[in-house]
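A single protein chain has been omitted; all remaining protein chains appear in their positions.
The first chain written gets the first letter, and so on, giving A, B and C; residue counts start at 1 in each chain.
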Amino acid sequence: MPGNSFGQALRVTTFGESHGPAVGAVVDGCPPGLPLSEADFPEVMARRRPGTRPFDSPRSEKDQVILLSGVFENRTTGTPIALLIHNQDADSRPYEPIRDTFRPGHADISYHLKYGHRDHRGGGRASARETAARVAAGVIAGKILDPAGIAVRGYTVELAGVRAGKGDIEGAAGNPFCCADPAAAAQMTEALEAIRTTGDSAGGIIEILVTGCPPGMGEPVFDKLDADLAKAAMSVGAVKGVEIGAGFDSARMTGSESNDAILPEGFASNRAGGILGGVSTGADIVLRAAVKPIPSILMEQQTIDRHGKPVRLKLSGRHDATAVSRIVPVLEAMVLLVLADHYLRARAQMTGPFQNNPQPGFFEEG
Amino acid sequence: MPGNSFGQALRVTTFGESHGPAVGAVVDGCPPGLPLSEADFPEVMARRRPGTRPFDSPRSEKDQVILLSGVFENRTTGTPIALLIHNQDADSRPYEPIRDTFRPGHADISYHLKYGHRDHRGGGRASARETAARVAAGVIAGKILDPAGIAVRGYTVELAGVRAGKGDIEGAAGNPFCCADPAAAAQMTEALEAIRTTGDSAGGIIEILVTGCPPGMGEPVFDKLDADLAKAAMSVGAVKGVEIGAGFDSARMTGSESNDAILPEGFASNRAGGILGGVSTGADIVLRAAVKPIPSILMEQQTIDRHGKPVRLKLSGRHDATAVSRIVPVLEAMVLLVLADHYLRARAQMTGPFQNNPQPGFFEEG
Amino acid sequence: MPGNSFGQALRVTTFGESHGPAVGAVVDGCPPGLPLSEADFPEVMARRRPGTRPFDSPRSEKDQVILLSGVFENRTTGTPIALLIHNQDADSRPYEPIRDTFRPGHADISYHLKYGHRDHRGGGRASARETAARVAAGVIAGKILDPAGIAVRGYTVELAGVRAGKGDIEGAAGNPFCCADPAAAAQMTEALEAIRTTGDSAGGIIEILVTGCPPGMGEPVFDKLDADLAKAAMSVGAVKGVEIGAGFDSARMTGSESNDAILPEGFASNRAGGILGGVSTGADIVLRAAVKPIPSILMEQQTIDRHGKPVRLKLSGRHDATAVSRIVPVLEAMVLLVLADHYLRARAQMTGPFQNNPQPGFFEEG
Partner (left out) sequence: MPGNSFGQALRVTTFGESHGPAVGAVVDGCPPGLPLSEADFPEVMARRRPGTRPFDSPRSEKDQVILLSGVFENRTTGTPIALLIHNQDADSRPYEPIRDTFRPGHADISYHLKYGHRDHRGGGRASARETAARVAAGVIAGKILDPAGIAVRGYTVELAGVRAGKGDIEGAAGNPFCCADPAAAAQMTEALEAIRTTGDSAGGIIEILVTGCPPGMGEPVFDKLDADLAKAAMSVGAVKGVEIGAGFDSARMTGSESNDAILPEGFASNRAGGILGGVSTGADIVLRAAVKPIPSILMEQQTIDRHGKPVRLKLSGRHDATAVSRIVPVLEAMVLLVLADHYLRARAQMTGPFQNNPQPGFFEEG
């Protein structure tokens, strides 16, 4: 009933507040014998870390992941893996003035109405800082999926109103906006700079591409693969919409436009986004998530305090102009966690072929 | 690990295939003492039932819900409520010719790749027939939410390319397309007739409006209210996208456009769709789901059989021209189930105010 | 949070009251392709059925198990299997006089205090009738375990103060008391007859023996195999104690007496009862459960009614003199469900050897 665990066969439980001593996660259910050490984390943690991209907040965290358990001699043991990330550069003083004031677009007010008592510093548990634990947990999910040839890549397809192609997916991670389209990235820089100058912020759309996913993953009728992916994406704070394959465009298609013809070598198109009836088909899985602009803007806003009194709020302090690029590795991690969970779940029920011979391609012509 | 249960405090488990003896559900966790009898089901079951709307398939099912347990003297007892709906008009003969052929856009191929052995008749477990059990379960969820003043209404906001307003939400249930805009409904009839004539089918977009939801529902960080709603919506077979509040439009807004100003009497706008940080704020919850066109079309399509051999497929038999109107009560049911589950979940953790005094309005000015 | 589901990878949800229309179960997570038909149930159902043994109540139920879903052409499909057992010989009239009176030793009073509103007829949901669904579900668990060579057998080792040996485990199922010791069975008949004559009832002890269980089953630290077995046994209404291996006798041993020496061919003894650290070792699993006497006796008893008024209660109607023999197949079913669940769970986490080569024996000397 509490909500800080995710997954069933691979279960992640996260904890921690933005300005508490640490954030972290316990990952339970990881198969034994997989290679894992603290050296596996820094690269991906750096992609989510604040202060490493031009439009990021200057909070400087090393985000070093400490392994407290579940690993022995650099291999997983099958017991729970506890991951700890200390908070080092948390400065709570800027939050004192807004201790009793609800920032528009933030969880301040909903957490106050729910819990009554909350750690307001830096957003507390509702802070994006919480996602550091998700990214770290995603590394472990990746270790499970790697040997099966399942790969997950995210990239920004829209930012601050600028749409981007996806010609260079491999290069996206090295791009300031995780954008697979260098020309669009340059336009994004301009558009974002213009928005930032006014003290405002920008949103965007991220696409996640999964390659190498074997058919047969997903548990109908409720734990469909797309249903769990939708939950995973929407559980990231700033995400307001999610779609699979042709997504909302499907609603405007006819059946003959929407159906993917099936050929002996695979599907002729991929409007389904790799999932039919909640079960993976072997085609690439394609998911898009809409990210709202960061609510912490430097413009004056109308709000109330905890006594219901009207307040004119003007924030200062360190705030990003957009969260989109930092959310890319978070969404990748969430998709990795869903896939690793369903990979292990499928293994429990499927006696023969799935376990030993996940069909990476498709049908052999008979 | 299997996927046929949904919810935690209110847990629904469904079963049944399209052409088996019955479909049904077990609803566990319902509070005792609520009024419930078999007479509570026919009205809403009729809204989902095939053959009752102009563009529906002619399969005629009474969809009578039989209560097998959990109710005594027309009140719930707190023990599991088993709901049974017999399949009466299932004619499997039309499915014999496609026993070994995969229909494009259907779960035929993914189920085959996953399970190996499946009931192909009428789509088997992947059939929309399964949703009858969800709608019946939703009635019980409604009984939990009614006393709290929480109401859920769905309506079609787009069908076959025709967009609709939402001026008459109360009247939508009586409308052939569950559309809250009578003028648009007339256009939809025309557009859909044109599509049906060609043997094709159409999709659309459904909006769900929740009123009266108290603040404080939703369990961060993974079981956020919007995350569970997204999963619930995406778990319905034909849904390919879901968004909350401003949804995908948020991605194109700036922070100052996206943030809802907070006034002593409530939010000045509702771009958030009633949820911040995964927790309800007390504002209306607004969700939209994109429904793909029905894949069973009467036009010739390219596909393969179970041996991987290419096949030109031309379906006959009874098929709807659109599923949108019939999915409206299914989505309502799924949203009811999420809300009832979270209502009971919140009650477990929240000692005082939530249970006894869910703030239906907002803040009292202090 | 509700409590009518059991297991994780193989999840059983039961429903039904003693005098409602039916009892039943939904079994989710069963692997596809296993042989299953309605003909698989009558034999074991007969072992639990009332009225088939000398000291049973005369309620006559056919206990025919109807398969509503999850099976096609006599093989499981991997979708949920719904099992329905109609109540046919329920006569509620004898229960009218005790509608408002709490029978000592029964759940009447605790259910009343918990739920307020309950179906009092025949014990309602608290009736042993509920266990029919468990026994039926156990048949499916057996289908999963059979191919792995895992067998579960139960037998009475004590009844009405008479202790029994276990020389004829194979013959126990055919014995009126499920006793593996024909001489003791004769004494039990006498002892029980003497007790029944006074209107009283008797308890006993049941032992469950699991052979062929591969090492490696059980999920530390909470879902240890013995922990889940203890829960399974104690979840049967009349069970008041459970022990594994040497059990309570362990408390009086020293370490040198309690430890099982390990030889290359296996353990030299089995005080551990086949489980160490919550994980199966490959040795036989041995569990014993203490069954209290049936509380419905025909002697006058002191109790109260629902208004708290004192009442002298003298029951009539149909009641068994002991439940022990009928509980044997129920305990077998619960152990089967635990083992099948853990078998599938182990398969999810264990990549290589467990899935493909469960070591039925032990170590090969190296």
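What we mean here is this: a contact is a pair of C-beta atoms (placed from the backbone, for glycine too) under 8 Å apart; a residue touches a chain by one contact, two chains touch by 3 or more.
Everything numeric in this text was worked out from a predicted model, so none of it was measured.
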Touching the missing chain are A, B, C
From C:65, C:184, C:209 or C:246, the answer for touching the chain not displayed is C:246
Among B:8, B:280 or B:322, which residue is in contact with the omitted chain in the full complex? B:8
Of the residues C:46, C:183 or C:263, which one touches the chain left out of the display? C:263
List the residues of chain A that touch the chain left out of this view. 1-5, 8-11, 13-17, 20-24, 26, 28-29, 32-33, 66, 68-70, 72-73, 75-82, 84, 114-119, 124-125, 344-345, 348
Considering the whole complex, not just the chains shown, which residues of chain B touch the missing one? 1, 8-9, 29-33, 78-79, 220, 344-345, 347-351, 355-356
On chain C, the omitted chain is touched by residues 1-6, 8-9, 14, 102, 104-107, 109-111, 113-114, 116, 125-126, 130, 158, 161, 195, 200-205, 215-224, 226-235, 237, 240-264, 268, 272-273, 275-282, 290-297, 299, 301-304, 307-310, 345-346, 348-350, 353-354, 359, 362-366
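The criterion applied here is as follows: only the chains that are shown with their structure count from here on.
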Per-chain C-alpha centres versus the global one: which chain is nearest? B
Approximate Å spacing (C-alpha centroids) for the pair chain A, chain B: 26
Junction residues of chain B, two or more chains touched: 1-5, 8-9, 14, 114, 116, 125, 345, 348
